[in-house]
Every structure is written in C-alpha cells, then in structure tokens.
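A single protein chain has been omitted; all remaining protein chains appear in their positions.
Naming follows writing order (A, B and C), and every chain is counted from residue 1.
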Amino acid sequence: MLKTKLAGIKLKNPTVLCSGILGTSAAILKRVERNGAGALTLKSIGPQPREGHNNPTVIAYESGLLNAVGLSTPGYKNMEEEWKELQDIKIPVIASIYGGSIEEFVEIAEFVAEKKPSMIELNISCPNTKKHGQLFGFEPDVAGEVVSKVKAVSKVPIMPKLTPNTPKLKEVAKACEDAGADAIAAINTVGPGMIIDIETAKPILHFKTGGLSGPAIRPIAVRCVYDIYETVNIPILGMGGITNGKDAMEVLMAGANAVGIGSATYYRGIEAFSLVSQELETLMKEQGYTNIKEITGTAHE
Amino acid sequence: MLKTKLAGIKLKNPTVLCSGILGTSAAILKRVERNGAGALTLKSIGPQPREGHNNPTVIAYESGLLNAVGLSTPGYKNMEEEWKELQDIKIPVIASIYGGSIEEFVEIAEFVAEKKPSMIELNISCPNTKKHGQLFGFEPDVAGEVVSKVKAVSKVPIMPKLTPNTPKLKEVAKACEDAGADAIAAINTVGPGMIIDIETAKPILHFKTGGLSGPAIRPIAVRCVYDIYETVNIPILGMGGITNGKDAMEVLMAGANAVGIGSATYYRGIEAFSLVSQELETLMKEQGYTNIKEITGTAHE
Amino acid sequence: MNEQDYPQGTKIIEIKQETPTVKTVVFQREFNFKPGQFVMVWVPGLDEVPMSLSSKNSITIKDVGETTHALHAMKPSDKIGLRGPYGNGFSLKEKNILAVGGGFGTAPLKPLFKNTNIKWIIGARNKEELLFTEEIDTLICTDDGSKGEKAFVTVLADRELATGKYDLVISCGPEIMLKNLFKVCEQHNINAEFSLERYMKCGFGICGHCAMDPTGWMVCKDGPVANSKILRELKEFGEYTRDKKGEVTSL
Partner (left out) sequence: MNEQDYPQGTKIIEIKQETPTVKTVVFQREFNFKPGQFVMVWVPGLDEVPMSLSSKNSITIKDVGETTHALHAMKPSDKIGLRGPYGNGFSLKEKNILAVGGGFGTAPLKPLFKNTNIKWIIGARNKEELLFTEEIDTLICTDDGSKGEKAFVTVLADRELATGKYDLVISCGPEIMLKNLFKVCEQHNINAEFSLERYMKCGFGICGHCAMDPTGWMVCKDGPVANSKILRELKEFGEYTRDKKGEVTSL
C-alpha cells in the first residue's frame, strides 16, 4: 500500500533519502537501502574536487539542524569506483548535481546521465556557498534556463530542487515545469541562520551561516509543497523536517508524491526510513487509505 | 547594568514586548510593565476597524508558534480611551502601525505621533494579509519610500520592522537608514508556514498559512541582526525566538541594542521579561560585562 | 503550554439534544481535565471557539451563531478539531458548596455532578431550556415559572446562603446573572468562583485578547474561573467586553 511513483519511477515506499545526508559513499547508501528507504539521493556532485568549509559544518540547536557543509565533493570525474559500487543498489538512485554556472550544470548532467541514475536532481538552491547554487533558484527565468539546458542533454528525468528562501517560489516552480522538469523537489534548507557561542562571541559554523533543517522548518516545507502543488502538474518530492509518519502524511496531503527524509536520521537514526514507512502505513489503515495517491493533495479539497 | 538605549530612548533593561503579543489593551500592557519589561510595543494599529481572520489564528507546533491573526485592529481613530490609559505607563511605549498603502502609513503615523509614543514602529513586514504589509518590506525602494514619507510627518523616532523573508534584507535595511529611519526592528515572523491536520486533511490556520515565531526561528533572527549590523549604523531592536538570557545575549552579540520578547511569553508566561533580564544579568556578571553596549556586536570582531 | 497546542481532528461519536437550543457533542478523544477547564473547538474551514468540557470527552453547546450552528448540524463520525484543556478550573478549596447554573452555563458544572459536597440550583428561561435537571437532585427555577419556582437563580441563591451552610458559591451563566449573583455573595460575605467568557484567539495567554480591565487578568490562562478577590478587581465584569477587533462594547 506504500507504493508510489515519481516522474514514472516506481518506489516501493515514499521515503527518499535527501541529498547530503549519509550520501557520501556507496557503502553507506547501501546501508540506507537495507534500512528501508524507497529511493536514495546522492550527496550533490560538483564540477571540481572541493573540500567544502572547515568544521563546524553541521550542528544541532533545540529545534533542528544548521549546516554549511559547503558542497564538499570529490568532483564528478573522480567517482568511477563509487558509480560501480552503486550498481548493486536495487532501489532508485537519484544523482544530485550543482554547478557554478549553467554550463557546469550541463557538463555534469551530461556526464552523470551516462551513469544511468533513475533521475538527476538539480541543486539550484544551496545557500551554503557564496558563488554556487542559491542564485539559480531565486529567479524564475534563471531556474527555467538551467532546467531546459540540462533537459536537452539528459536522457534521465530531471528534478530541480527549490529553495524556500525566495518570495517567488511559485513562479520558479512554474518556470521549471515550463522548461520541461519531470518533477520538483522541495525544499532545500531554510534561512540561512546563525548561532553564536556566547562564551567566545563567535558564530559557530565556520561559514558563519548555515541552512536550517529538521522539525523547525516543517511548516515551511508544508506551505511550499502546498503552493507548488497549486501551481504545477508534475510530481513533487516533498521534504523538510519530516520525522515521523504523521509528518509524512501531512506533506503528502499538501501535495507530495514522495517524501524526503534527511535530518530525521539525526533524531531517529538510520532506522528513520523503515519507522516512517511503518507509521505511515498504520495511519493509512486507521484512516482507510489504500494507497499514497489517495492522500496526495487532499488538503486542497 | 542592564540599561540600554534605542534611538535615544532610554530603557531600564533591553527586553521589549514585541508587537502583537499581549498588546491589545492598556490593562494588559500595564501588567507587562509590572512584570519587568524595558519597553512595550502596541499591537499594530491599522487604518480601519478590522476583525482579522477567523480562528484558529495562533497555534503552537513542537518548535515554535504559527500565527495569522490578520492584523485585527479597532482602527487608529477608535482608541482614544486606550491612549488615555496608556499615559500611566512609565516605560517607553512604541506604537506599531501598518497601512495598505504608503498614504495610509503616513496618515496613521501623523495621527499617532500626536499621541506622543516614544517611537513609531512601521510594520512593513506582516505576512498575514494578502493586501497589507509584506510587500513594502520586500523591496528596498518601497521600504525606503515608506520610511522617508512617514519621517516627514512624525516628530517621534521611526523604526521600520523588517521581514526575514526577502533575499534583499541588507538592501532593505540600507534603504531604510538612508531614508532617515532612527532604528531598525528585526525580525517579523518567518515563512510563512502551514500545518495540516491529518485527520481532516485541512490546513489548520483559518488563513491557511501563518508566520513562524519562537525557538525555531532564533538562528534566522541572529543571522538577520548580524547582517543588518554589518550594513547600517542605526540601532537595532533584535527579536525572534528569544526565550532566555542566553538567547538575548546571542542577539545582542549579533548586533542588537535591545531585544524583543514575544513568543517567550507562551513558553514562560508574562514573567518572561523579568526572567530574561535576570538571566542576562547573571551571564553578564559571569563574563565580566558591565553594560549592554559592551556586548552589542561583539560577534563581528 | 500543552504538549500539543494545535487542534487535532477527532471523530464525533454521539450527539445528544439536551434542550431545543443545546446539544451535547461526544467525541473520541478523552481529556485529562479539571472541571471548569475548556477546549478550543475547531470546525475546519469555519472558525474555532472555546467550549467548557462537560465531561472528559464532551462539550455542551448552545446554538447562538454560525459556528455553534455548524456544530449543531454535525453527525456522528464527522470530525472536529480540539486542543486543550486550557485554563484553571474551579479550585473547590472550600467544602460546603452551592453551585448555580444559569442556562447553558450549567455545562461546565456538569463534571461536578458526582461531588456530594455540592447543593445545586439550576435555572433557565423556561422549562424546555433547563439543562441536565433530570440528572441530579437540584433546586429549579425558570423565568416564566413553567417548571420549578418562577424566579431568577439569584433569588434562590440568596435564600440558600441565608441558611449559613455554605462557604463557596460556584457558577457559570450569562454575565449579567453572574454580576447579580456576585452581589448576593458579597452581601452574605461568601467566596465566589465564577466561570467567565471573553473573546478568545490563542487560548493560551499570548494574544492578550481576553485580558480584562484594569488588571489584565486573562480569561484563557488566569481563568476562566475567577474568585471573589479577582471579581472585585475586574471593573469590566458585568459591564463591557471586547469584540474580535479589540473594540470595547457594552454587555
């Protein structure tokens, strides 16, 4: 009863590992698969090898997490061993990519599409680097251009991942759909935010600011998915603060076809995937739903 | 040791009641005064009598509050009795106002300035009505125009209150300073967000969406105050999720001269004002600070 | 601050017509509560209003406007949202209690029906509007004399208090009735605990909408039950209230 589809891709359950969480190696991804995920997203892959920021890069505050990992990546050309290992994975694997220019997005997408991931997620929304990412997701025309140019070189479905930090979210979503996006992922982290250590009077994250994730942002994720669902007809991978089955159902009702699980692994361990699935199934039975499709978008009625 | 100043106004301690919290009548404001607040902000006053949205207008989720009160107001002309009662208050009283057009802002400001509040706060950042507010705070030029026009008719200091929900926060702050603002208040609520009841599949707030406040948003408030401090030279009233003395110190370090206390009253009752002051004083003694000025902006060194 | 302060949908399991204008709605969710505490009742898509708990899983509603009308129109298995319980409830520190229910104001007193220290007076406009009088041993009065004594509850209360047997009067009902009843209590020098009503938004003490003059006593958080000391301070008690906009209107 948990089966769902995202841009034609079949998922045995709607829980999808979010990009950047545990997605650094094939080994850990396989462990997430064993723990019941419906699909996996790799950590965002970039053009050149990149160390990312110094630590602290990820911290938790009382309501969620803050991160500024800074898109550390071995670079898309240095992952042959990893791609080979990923072949063993039975569930859909989504490759997340980022670039510092539209050309880089195209270059990486073309290369990565050859590796035959189930889908390519375009991270046009990362707030954690000064040059890369975020800007592409702020403006509808830029987002649309990235999508259409990538679409032209990719045989696999394309899913832009949107930022909640623009007042133009609906316009950006529409532009992505019009440009040929096969699905939309939302949301990337909120803010950014900053935490200052009062003993040393210093911002804690090395990059000073970082994106918020986890329980704190769930209402924002729900609103974004709700708004995007009202605007486009392509499927939505909803994420942001989903920690249990109830949260998952809420985001489905807002309009998602599948749900991303990220920070929940901090609160509940890698078991989060099977736990959320089980809890969702129990709730569905209690309320008489027989499949995910019946839940998607019901809050709009 | 807790004394501070905001645009020339002396506060016995840096805790300021945020607009919209308990600010509906002189009676409750006096109670907040008795509970140790350093200054009080009235609930935002608008042009015409307005009921605001139906309930639910304020709810709490696990990390904070969501509200869409919808700027209910008796209208600025229907508060003579209240203004009279407010005369008894010994601490500074800040009048918050909103309008649906720049002309309305000016009209209300002119009227309200005659009542001699210590300062007028311009709510150019409320996300909870479709026509009013938010738009003014999104764009630097519009924000600047509101400030300069209001400034022209007001004998009391002017403090625009900014929204964190624009990527142009710094530009908006700069425009406000350039237009003659005497101080800046930040932040208004984040998002907006939405919570859906999974039993009925309905958004809970009557307005469907509402702004986030409370602990969830503190890192965003800290970042905004930090960014504004880097951009302008006028004093900052920092707010957003401040719940205890440690939070207050963090926001001061980010660059605030005084701190708003809003949702904290949900978590700690009206006692929040004296509690935060006491805790802040204890921390200051532990760390060897002798006045608030020494703390403001230290995170930038 | 409850663990969860947003309304959660729950199924209605039974609806009882109590009087021509009052229904009791019984729902699935059960509250651990103190008599006198209330819940915020959400009718999805319409509004949310405060209602005293008339038992651990019911509210008793008088049809007075749009939202209460919608509640009256509901059927078993329909869903409403609930959050709470909120407020203080009756403290019941004293042992010899006179309880006075006026109209649907008897609802919040119902959870005390099993308390054997209480003597009851229940009044209403007429026989049809008498609430719960079948369920307990009570003095009865109606404005039109259609059942019980033809008198206001204040008259019966005055007579009872004259016996000197009581040290506490608890009550809920129209504010004008409460105001008059309070005068009677003060004359007899007997402590009162009355459940009050004001327009509510948050229900948990942060919007300030339910605060009363001149002390800023908040009905949702400090109340809804006010004792004599508080009632004496509240200059707006029995006089005026604030509407949804926050504007003052006389009662």
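We adopt the following convention: a residue touches a chain if its C-beta (ideal position, glycine included) is under 8 Å from a C-beta of that chain, and two chains touch if they have at least 3 such contacts.
In this text, all values refer to a predicted model and were calculated from it rather than measured experimentally.
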Q: List the shown chains that the missing chain touches in the full complex.
A: A
**Q.** Sole residue of A:56, A:100 or A:180 that reaches the chain not shown, by the stated touch rule
**A.** A:56
Q.
Can you tell me which of A:2, A:28, A:89 or A:142 touches the chain that was removed from the display?
A. A:28
Q. What is the set of subunit A residues that contact the non-displayed chain in the whole complex?
A. 20-32, 43, 49-52, 54-61, 65-66, 69, 72-75, 78, 81, 195, 197-200, 202, 204, 206, 262-263, 265-267, 269-270
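The criterion applied here is as follows: only the chains that are shown with their structure count from here on.
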Q: When you average C-alpha coordinates per chain, which one falls nearest the overall C-alpha average? Tell me, please.
A: B
Q) By mean C-alpha coordinates, which chain is most distant from subunit A? A) C
Q) If you average the Cα atoms of subunit B and of subunit C to get two centres, how far apart are those centres in Å? A) 36
Q: With chain centres taken as the means of their Cα atoms, state the distance from subunit A to subunit B in Å.
A: 33
**Q.** Multi-partner residues of subunit B (at least 2 other chains)
**A.** 61-62, 66, 195, 198-199, 202
Q: At least two other chains touched by the same residue of subunit C: list those residues.
A: none
